[in-house]
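One structure, as structure tokens, below. Some questions next.
Showing just some of the chains, left in place.
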Amino acid sequence: MSTRKKITPPKPKATHPTPAAAKPNKASASHPAASAKSSGSTSLSLDEIKSLIALVGKEPFQEFEFEAGDMKFRIRKDSIHAPAPQVTYSSSPTSQPFGQPVSHLMTQAPTVPAPVAYAIPEPSIPGIPMDDPDLHYITSPIVGTFYRAANPKASAFVSVGDKVRPGQTLCIVEAMKLLNEIECDITGEIVKVLVENGQPVEYGERLFQARVG
Amino acid sequence: MTAAIKRKTLKVPAAPHAEEPPFKKVLIANRGEIALRVILACKELGIQTVAVYSEADRNSLHVRFADEEVCIGPAPSAKSYLNIPQVIAAAEVTGAEAIHPGYGFLSENAYFVEVCQACGINFIGPNPEIIRKMGNKAQAKATMQAAGIPLMPGSDGLVETVDEALANAEQIGYPVIVKASAGGGGRGMRICNNAEELPELYHTARSEAKIAFGDDAVYMEKYLLEPRHIEVQIMGDLYGNIVHLGERECSIQRRHQKLIEESPSGAITQELRERICAMAVKAARAVGYYNAGTIEFLLDKRGDFFFMEMNTRVQVEHPVTEMVTGIDIVKEQLRIAAGQRLTFTQADVVQRGHAIECRINAEDPWKFTPCPGRITALNFPGGPGIRVDTAMYQDAVIPPTYDSMVAKLIAYGNNRTEALARMRRALDTLVIEGVKTTAPLHRKIMDHPDFISGGFSTKWMETFMAELDAER
């Protein structure tokens, strides 16, 4: 009944998150990466920097640069419509029923765009540094509904802790009645499953977090 | 929470006394100002909206103001806005009942409409048969000819001898134009005013064509004196009711790109208006048309008009018609698609006052080279009689990927003079910095005696641009 098609997300172009592609486009302060190493009289402590950042955040500045000794940081705020005030929503949409007849149109394979591995920086989670070069995200190359298993009775393709290798099926994204297998593009270990079974996903949405190696 | 279903604005609660929403949820398969325009119509009707967007449009207003949004691909249209499976999947995962295609992209793609139908999704527009028929030039002309709609007279294919040329010209009526079949750029092209000069001009055209294109095949057409582009807005429901909303004057165009549109047209009398609009309704009826559509005509100086083509979707310039008729075309599209009857009859449609629209593009105003970039300062005009249809905001980035329209500025007045005065002051109080726009060009046109007097044809922009060049 359903045609299967394999989709392999290509290797990411860069392992570092690209801030330009940030979903919440209010790019937060860039990381004071140098601060750890700074020493000498003029540089500030982490707490001091934090208090400065908080202050700058409140002011109507577009840019703030600071340099002292070998310490240096720059803050840039962008744009208007970034901080779309999120209204919490409660009802999760029910996915479409599967029972409808599949028309002849469906036999034509859908055009699946070659996705660029697309990393969205998140608010840094304590313990997991954001720019860990070994962390990798497997994203959805298509819009559809995410399934962890081939059918409701089967077991999940992968779970947290599983070792994975390129070409291995990680999940299914169903769209237009087609079950599209999403394949792994790295060798490594699944750290986190980011989407619930049966949930809709959009293009570029992160499905799994994996540790490369 | 998945990004696909995040809600950015409050649900619009249906007001107690408002009409029942024609749909619960509609997906808008478009971007920019028209996507926002459809969202506004949906909000007014209490319909939930789903925006789809490419990665380049993540920060767009149509995304911000929709109730839900789904990223459907990377920047290139072919991989996002033209990607049928992605659009359909977005409708499926969000449970949208209907898709509004806007203009451009998938709006006149009959195959897309078929996919929608197969997936049980309501397409807001006519059926695929109509779209196919009107999308094919030859088929459209044949259909219209059969329905008795006047077509541009011309030779039936190539004209191979002088005698054939004379016979054709007799039938078409002078002046006629002899055109190289392989031609372009004015070469191998001759305008003939009478039978006397035809033989010589016919031969000249052929030999010129031979030299220019290595092919001396020519055909003939009626030559229009100062033609005007006049189009008629049509709306029809599923029950055979077809009504026109009057005409639009779209003669100010450059390389077939409309720059300025007006309603009503100053070029036509009430008698001619009634004739041309009745003809448009006849044309629409001939194909069993429903939803919003436009019949485009070329109007000769002598009052003859000829069918050019039919657009089976909402037009960029629909606001001028909305301003003079008070009818919300997009809301009506949604109602029609949901199976409602037209909310008005022909008798209810009255053109009141005058409306004019300037398309402000992010282009060099004199060379028309696109100028994508970031908008660093912005002020849109307000006050009486001004409408702005746009999805721009200060700090927005206009990507190079899509069309360059920044905003549609629409001015309304009790008469053309007032509408023009309002457009002038609207352009004078429009501020767009960071990208070049065509606003200065529009401002200049608004002051041109030809434009003010209404004495222009589709060829006017060419003359005007030459004038500007000469000034420098």
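Every chain is named by a letter (A and B) in the order it is written, and numbering of its residues begins at 1.
By definition in this document, a residue touches a chain if its C-beta (ideal position, glycine included) is under 8 Å from a C-beta of that chain, and two chains touch if they have at least 3 such contacts.
Predicted, not measured: the structure shown is a model, and the values here were computed from it.
Displayed chains are single representatives of each kind; full-complex composition is A x2, B x2.
Here is the rule we use: only the chains that are shown with their structure count from here on.
For this pair, chain A with chain B, the centres built from the Cα atoms lie 39 Å apart.
Residues 21, 23, 25, 78-82, 84-87, 89, 92-96, 100, 103-106, 110-113, 115-116, 118, 142-145, 175-176, 195, 199-205 of chain A are the ones that touch chain B when the two sit in their complex. Residues 2-10, 55, 58-59, 61, 64, 68, 70-74, 79-80, 83-86, 88-90, 92-95, 114-115, 118-120, 393-396 of chain B are the ones that touch chain A when the two sit in their complex.
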